[in-house]
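All protein chains of the complex are present and in place, except for one that has been dropped.
So, chain A:
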């Protein structure tokens, strides 16, 4: 299984309005960045050269891991997508 190909095997109805919004300034000062390895969909990427955190909500599985793992409460918004949007499981 290649996580880069998540859209090939899990369906999403992507909302243009992100349900998770990150204050990336907080991430710059984070001592742990547990979100980058813990997120099962690799939505968080930290660039060491540029010292920038990138968050992409498109392939978010709405699992809740980042919400629990972030010890700095870097979220300006963390909620579920609007009704009808987001991940759609068929068989799991």
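The working rule: a residue touches a chain if its C-beta (ideal position, glycine included) is under 8 Å from a C-beta of that chain, and two chains touch if they have at least 3 such contacts; residues count from 1.
In this section, contacts and distances are computed from a predicted model.
UniProt lists the omitted chain of the complex under the protein name "FAD dependent oxidoreductase" (options: "FAD dependent oxidoreductase", "Acyl-CoA dehydrogenase family protein", "Electron transfer flavoprotein subunit alpha" or "Xylose transport system permease protein XylH").
Considering the whole complex, the residue from A:6, A:22, A:53 or A:74 that touches the absent chain is A:6. Within the complete assembly, residues 1, 3, 6, 9-10, 13, 32, 34, 37-38, 40-42, 61-65, 67-69, 71, 73, 79-84, 86-92 of chain A touch the chain that is not shown.
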